[in-house]
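Complex shown without one protein chain; remaining protein chains in place.
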Amino acid sequence: MVADKSFDDIYIGEKATHSKTISESDVYIFAGIVGDFNPMHVNEDFSRKTPFKKRIVHGMLSASLISTVFGTELPGGSSIYLSQEVVFRAPVFIGDTLTAEVEVIEKRPEKKIIIFYTRVFNQKGKTVVDGKAAIMKNK
Amino acid sequence: MVADKSFDDIYIGEKATHSKTISESDVYIFAGIVGDFNPMHVNEDFSRKTPFKKRIVHGMLSASLISTVFGTELPGGSSIYLSQEVVFRAPVFIGDTLTAEVEVIEKRPEKKIIIFYTRVFNQKGKTVVDGKAAIMKNK
Amino acid sequence: MVADKSFDDIYIGEKATHSKTISESDVYIFAGIVGDFNPMHVNEDFSRKTPFKKRIVHGMLSASLISTVFGTELPGGSSIYLSQEVVFRAPVFIGDTLTAEVEVIEKRPEKKIIIFYTRVFNQKGKTVVDGKAAIMKNK
Partner (left out) sequence: MVADKSFDDIYIGEKATHSKTISESDVYIFAGIVGDFNPMHVNEDFSRKTPFKKRIVHGMLSASLISTVFGTELPGGSSIYLSQEVVFRAPVFIGDTLTAEVEVIEKRPEKKIIIFYTRVFNQKGKTVVDGKAAIMKNK
């Protein structure tokens, strides 16, 4: 069962994470769902000639791991995702292991809104995506 | 082949779109890639008891259609996705037809950065996601 | 992050669950991975003439939800799956919402082995799969 913390049980500084090694199939199937077949993602031959030298993972796939933490760990269950800002800071390659981390930085009790600092980092600890998000709890 | 417009060829007010009817398999496979099994997305029995009455599509799946427009239509090809802000304005259900639309609202020639107003709307024209994005062209 | 309870923290009677509505795409993609294209699973026309009247979900797909609880909830993390017995008690149809539940029924401290009663039930509370499992903790 996914977690489901109430507004009052969540504290400033609380963190949660979700980790995954991004496979080629993740990138290809994500491309197939959203329709983003930019050659930087699915054309190895083209990608060799780019500054990155190989295929890169869709930024929004990396960013989506943040929403996974919200949906399954903190706050989980009965939450409404209000907004998300993401800054793409570094490329992600197939085979990188990503960890999405969310941290409570502000609570607004009047509407039960929680502000999170969100980031995704790779196996070397390098931040690849970061930004803020707002979540509303209905309990 | 995906489009690949240069910075100078892109004008303020220019728009592009990408549309798709979101299937149950889109939602399920997206859940499987990112690991977000919140019951609002994959549990029909649970969802019937929520205010939405049925399973809703992951907000980041809807938002990812915006990046598809950037990757394949405008500007396409050789672009660097710098940042994306999204506000989730209305629920999206399985079977909804979404259109992601991007519109050039500002050009910053010194670094070849383009600012877009981005939104996703459903088959009734209702905006479900919106916000701004920044893209840097390398040509 | 998935749970990771130690042997000593787990008590007799402790339970955990994982729930999901089984989609047609779940059944089809599972069929594609394992190669089980029995017409009862993927041939709607054939299935109409069987006693079940429609396509049924692979028993091992339903049973696999039990291992999901072990892998992500209880005990989670550092566990070794020793054995699983399953008895298939009732058919599962596309669109059914399944809940896999595991319950600790015995602890064997000498080897840190935990015996679970495991079952999967549908949205009507009907048990579709049950049996026992053994898990060894390495902490």
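Note that the chains take the letters A, B and C in the order they are written out, and that residue 1 is the start of every chain.
In this section, contacts are C-beta pairs under 8 Å (C-beta built on N, C-alpha and C of every residue); 3 or more make two chains touch, one makes a residue touch a chain.
Everything quoted here is computed from the prediction, not taken from an experiment.
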| item | value |
| --- | --- |
| Residues of subunit A in contact with the chain not shown | 18-21, 23-26, 29, 95, 97, 123 |
| Residues of subunit B (touch criterion as defined above) contacting the omitted chain | 28-29, 31-33, 35, 37 |
| For subunit C, residues in touch with the removed chain | 2, 18, 20, 26, 29-30, 33-41, 50, 58-61, 63-68, 71-72, 76-78, 80-88, 131 |
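The working rule: only the chains that are shown with their structure count from here on.
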| item | value |
| --- | --- |
| Between subunit A and its twin subunit B, rotation from the CA superposition, multiple of 5 degrees | 180 |
| Chain closest to the assembly centre - both centres taken as Cα means | A |
| Chain centre separation in whole Å, for subunit C relative to subunit B (CA means) | 35 |
| In subunit C, residues with contacts to at least two other chains | 18-19 |
